[in-house]
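Chains shown are a subset, placed as in the full complex.
Note that the chains take the letters A and B in the order they are written out, and that residue 1 is the start of every chain.
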Amino acid sequence: MEFTAQQIAQLIQGEVEGNPDAIVRDVSKIEEGKPETLTFLANPKYTHHIYNTEASVVIVNKTFMAEKPVKATLIKVDDAYRALAKLLQMYQESLPKKSGIEQPSFIDGSAQLGDFVYVGAFSYIGENAKIADKVQIYPQVYVGDGVQIGENTIIYPGARIYKGCRIGANCVIHSGAVIGSDGFGFAPGADGKFEKIPQVGIVVLEDYVEIGSNTTIDRATMGETIISEGTKLDNLIQVAHNVEIGKNSVLAAQTGIAGSTKIGNNVMFGGQVGISGHLKIADGVKLAAQTGVSKSITKANATQMGSPSMDAMQYNKAYVVFRNLPDLRQRVDAIEKGEKK
Amino acid sequence: MEFTAQQIAQLIQGEVEGNPDAIVRDVSKIEEGKPETLTFLANPKYTHHIYNTEASVVIVNKTFMAEKPVKATLIKVDDAYRALAKLLQMYQESLPKKSGIEQPSFIDGSAQLGDFVYVGAFSYIGENAKIADKVQIYPQVYVGDGVQIGENTIIYPGARIYKGCRIGANCVIHSGAVIGSDGFGFAPGADGKFEKIPQVGIVVLEDYVEIGSNTTIDRATMGETIISEGTKLDNLIQVAHNVEIGKNSVLAAQTGIAGSTKIGNNVMFGGQVGISGHLKIADGVKLAAQTGVSKSITKANATQMGSPSMDAMQYNKAYVVFRNLPDLRQRVDAIEKGEKK
């Protein structure tokens, strides 16, 4: 493939600054800057690379003002990151898609498959499963009895969906993700032994949900565990039974949400966050990495940090003092000695 | 299916309060309260829902005393949560079970299979493996050479058991769990390179153990990594080589136990707990979520918190002061200034 800066600018409605005939044959990171490649600048941390990059074309925000000469051709757009997203999506859609039913695979006679479905080898589709049009099921996937999967959804190798769960349209589920395993429910007895509570609910993923590799989402004890439309979960996340997560939320890797907690829309959680069970987290809440939430957060758009968590500003201020606690103690020692004089 | 409150009460030895002919066709969560369903009340946090629920029947503890009129029929039992467990177990046992050997599957000629075993498609049973009666092996499971699995154990799709490991009776192993991968053992050399220590031990799960999705349990360097009878592990837990966990313990998701640590009976760990290697944790110890344990806990039934961990009460008291550390520092500033006057 070969494009000019001008051709790319047209695809993403950008404005060319520099040589419109600059050639692009591949993409690269701005800090690597390979010749004849396209790159982008969105994170200000990387701005200094633009003055040295060997990349021929750089997509930048309209607000970018060069402070030194830039050799590369710039394409200026409203939002460089989204423009890149659009461009890479167009590229990816131009690639050939897997299709057809590879053998050997196991598709129960009662399962319904739509048109243009791909089922990879060693995948298993259980009784009465319903797979909509253009779904792509890679090899070694498990789709349990009665599972429903909406249009265009992609399921990567080795993902598992337990019986009865419902997956929306345009979802992406990565390798090793487990949707619908039993919630962790045991009733303790007087003898110290635990009695299993069978988990008879399901998991529902709405449309445009993405689930990372080896993330686990447990089925509800009764009713549904729900991931709402447009929400994206990174890798190795744990979502316990009866949790509900709102729309357009992003949760970074290794976060864990305990049972029955309800999370609002548009939240953003850093990695390794933990949230206790039976809480409510308001819309737009942001949690720093490794935050541990043990109480409901009722204020929309709050930012919290710490374990147990508190307002992030408060935490940071307290932590500044924490770093120098031995000093504070010495000052108190000194004051006490002074008094004794 | 359709039951009356009276019929259900008989199954769980409960006492009906209200209309004994109230009809139940399904189960629901108390906060959803769907008509003609059975629900339960065990967590006091949810008590207020009982006055509005549309559920026709609610299982409650004998100690529950309504403060307002309740429309639903109550069934009073000693332990509502355990009664629910029993009821759902009876329901689940009434469902048809998977059985027989699906094709294609791979069962080595030297493997021994008991009666009424289910082996799902694409499952692999290695040389000299021994599978007892009524074991259910779902599709895409890996059972390595010489593995032994006891009666009634259920292994969900895509779980992996490396060679030589022993799984007890009545265990449940969820999707993506890995039993018996190599312990993380490397000998550092003067050149900075690491030499792999082959891990020649195994993993032993005793009876009634449950292992959550994508949990990993490493084989011992020598000897055995052991999960004792009745212990339940949630999802995404790491158990390192030569760890031993006692009986009837529950570990919440994303907890990690480093090598050679020995854990007692009846412990309860919250999510994302971490325990260093070569420690001993006494019986009945409770650890709050995200606790980091770096020293042995010798006192039975201790409750710890923090990282590194300490007595939970002490941690909470210290943390109260931590939240307001800038205030404490200002007070010390003020005292010093006062002295200078």
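To be clear about the criterion, contacts are C-beta pairs under 8 Å (C-beta built on N, C-alpha and C of every residue); 3 or more make two chains touch, one makes a residue touch a chain.
Just so it is clear, the model here is predicted, and its values are computed rather than measured.
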Oligomeric copy total, full assembly; chains in place: 2: 3
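Operating definition for what follows: only the chains that are shown with their structure count from here on.
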Rotational angle, Cα trace of subunit A fitted to subunit B, multiple of 5°: 120
Inter-chain centre distance, subunit A versus subunit B - centres from mean C-alpha coordinates, in Å: 25
Subunit A - residues contacting subunit B, complex: 104, 106, 122, 124, 140, 142, 144, 158, 160, 162, 176, 178, 181-182, 184, 186-187, 189, 192-198, 200, 214, 216, 218, 220-223, 236, 238, 240, 242, 254, 256, 258, 272, 274, 276, 278, 290, 292, 294, 307-308, 310, 314, 317-318, 320-322, 325, 328, 331-332, 335, 338
Of subunit B, residues touching subunit A in the complex: 27-29, 32, 39, 43, 45, 79, 81-82, 84-86, 88-89, 91-92, 102, 104, 120-122, 138-140, 156-158, 172, 174-176, 208, 210, 212-214, 230, 232, 234-236, 247-248, 250, 252-254, 265-266, 270-272, 289-290, 307, 319, 322-326, 328-329, 332, 335-336, 339
